[in-house]
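Of the protein chains in this complex, all but one are displayed in their positions.
In this document, chain identifiers A and B correspond to the written order of the chains, with residue numbering beginning at 1 in each.
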Amino acid sequence: MLASNVDRWLWWDWIGRNTDLIWSSLREHVILTVAAVGIGLVIALPLGVAANRWRVLYAPIIGVTGVLFTIPSLAAFAFLLPYTGLTRTTALIPLVSYTLLILVRNIVAGLDAVPAEIKDAADGMGFSRARRLVRIELPLALPTIIAGIRIATVTIVGLAAVAGLLAIPSLGNLIYVGQNRPIRTAVTVGIALSIALAVTADLLLLGVQRLLTPWSRVRRERGS
Amino acid sequence: MRSNRFRLLVASTAVLALLGAACGDDDDTATTDTSGEAEGGATFEFVALDAGGPITKDALEKGDIDIALLFSSDGAIAANDWVALEDDQDLQPVDNFIPAVNSAAVTEEVTAALNAVSDVLTVEAMQEMVAAVSIDGENPADVASDFLADITVPEGATGDLTVGSANFAESEITAELYAQALESSGATVEKKLQFGARDAYLPALISGELDVVPEFVGTLAYYFDANADVTADLEHSLEVSRALAEANGVTLLEPAEADSINTFVVTQETADEYGLETVSDLAEVDEPLVLGGPPECPERPLCLQGLVSVYGLKFQD
Partner (left out) sequence: MNLIQEVLDWFGDADNWSGRRGVWHQLREHVRMSGVATLAACALALPPAVWLGHKRRFGSVAVNVSNVGRAIPSFAILVIGNEQFGLLEYPVIGSFTTFLALVALAVPPLVTNAYVAVAEVPDDLRDAARGMGMSEGEILRRVELPVAAPLLMAGVRTAAVQVVATATIAAFVGADGLGRFIIDGRAVNDQAEIFAGALLVALLSLLTEGGLALVQSAVTPRGLREADVPTGAEAAALAVAPVPTPDGRGSP
């Protein structure tokens, strides 16, 4: 086989010369991830709150989201193709459904963990249920919820690459295109960026969590 | 505890039984001749890989397959000293590069600018550019601008145009050529390269989300009509494709010389061993070779079916 550069795992020159391809793939991937987790959160919050308030809903909600989670992404894409075509929407819908199980479970776990005494105290102070939820319960549940967002984000970063199989712009597409050139470095870059993106998002969200819940830090410092 | 162990035992037995069934031999693998009467020549095997993509090329390189279906514009053929078998029976229809433009965006100046590209896009030029991107790792934009530096593009195009491409080098390069030609002609161009597969970018072209994409005279017709009458005659195929395209709001301009047709490729070693130069030579081979191609190959007249009916080859089922 000729040109050994093509086989190099890290051909820096190629990376330098083709930053537009790398950048657009990364950008599209970030958009997909943020959109999927964002939309998932919007759907999961009411579901989680409902499952916490009316316990009987928990099993069916977890059941349905669990089933959705179990359907492999390629199959999910295949189900959608006749209806949504080969667009970003086709990739987005399964990705959103994958976040649901993780987010709902963590939202419920977070809300469940709010001590009963605190809820009683709020009731005693005349808080309405809605106000109690928004001002007391959700903030206290925040660490667990953000933990869920972190897991969901990392999971979606990995899963979104399957969109590359359908030639939808993403890091997965970068991997496929690169392999087709055939430039092995593109595959390396695709994987490396995927991991880097996941780690970065994870750390960012961890930072957000620390910012939003200073009291948990205080409790830890007190050696609980 | 005992009932738990019992359950565990039952469960594991079930799992193992399932696996055992899975590992069981397949009795229903038939090996029937799909051709019938052709004498001489062994029965070949077909393996479904991808459409002239990396999987197929890797397989050819490793020797997992003997014959690969690739595209004539693929830089890997020259780079690896592979042998492209000549299509001596004219099985393959033409598939010249051609600008496909959303009919609403067609103006005289746009047409002139794009046709200026088609005029100079020869087979060698395309192969060189593809090799530069595939093997030398150049950016398609740079390769295209180098090429255009030696050409004068007629000026006068105006407006905002969006140029898209598919995911493979040939398409990206050609799209860059179109985009830069339009820009130097005076239009404002937005590039949406790597748009996706044909079933992604063609609807976008029809809807107007994209204005210009590089297409192929032959395979484009099949998208609109799976039984389109596209042949090795360029004039005739152009007519057919143009009619189908116009009916969907797409205008095809002038075809380039460069094309990207189905090509059956073997390694130099294989060619030497069996004395292969044309596709017809394959009919003389007395050992069961393996052909690697896209999954749809067995159902395509241009692929396995054509090899059987036109070249008299035999394949296992």
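We take it that a contact is a pair of C-beta atoms (placed from the backbone, for glycine too) under 8 Å apart; a residue touches a chain by one contact, two chains touch by 3 or more.
Please read these numbers as outputs of a predicted model, since none were measured by experiment.
From the options A:R17, A:R105 or A:K119, the residue with contact to the chain not on display is A:R105.
When the whole complex is considered, the residue among A:I15, A:I31 or A:I191 that touches the unshown chain is A:I191. The set of chain A residues touching the chain not shown comprises 62, 66-67, 69-76, 78-79, 81-82, 101-102, 105-106, 109-110, 113-115, 140, 143-144, 147-148, 150-151, 154-155, 157-162, 164-165, 171-172, 175-176, 179, 184, 187, 190-191, 194-195, 197-199, 202, 215-216, 219-220, 224.
Residue positions on chain B in contact with the hidden chain: 1, 4, 7-8, 10-12, 14-15, 18-19, 21-24, 26, 28-30, 47-51, 54-55, 58-59, 62, 64-65, 199, 294-296, 299, 317, in rising order.
Just so we're on the same page, only the chains that are shown with their structure count from here on.
Spacing of chain A relative to chain B, judged by their CA centroids, is 35 angstrom. Interface residues of chain B facing chain A in the complex, by the touch rule stated above, are 53-54, 57-58, 61, 76, 79-81, 133-139, 141-142, 166-169, 193-197, 199-200, 203. By the touch rule above, chain A contacts chain B in their complex via residues 1-3, 5-6, 11, 13-14, 17-18, 20-21, 24-25, 85-87, 166-169, 173, 176-177, 179-183, 185.
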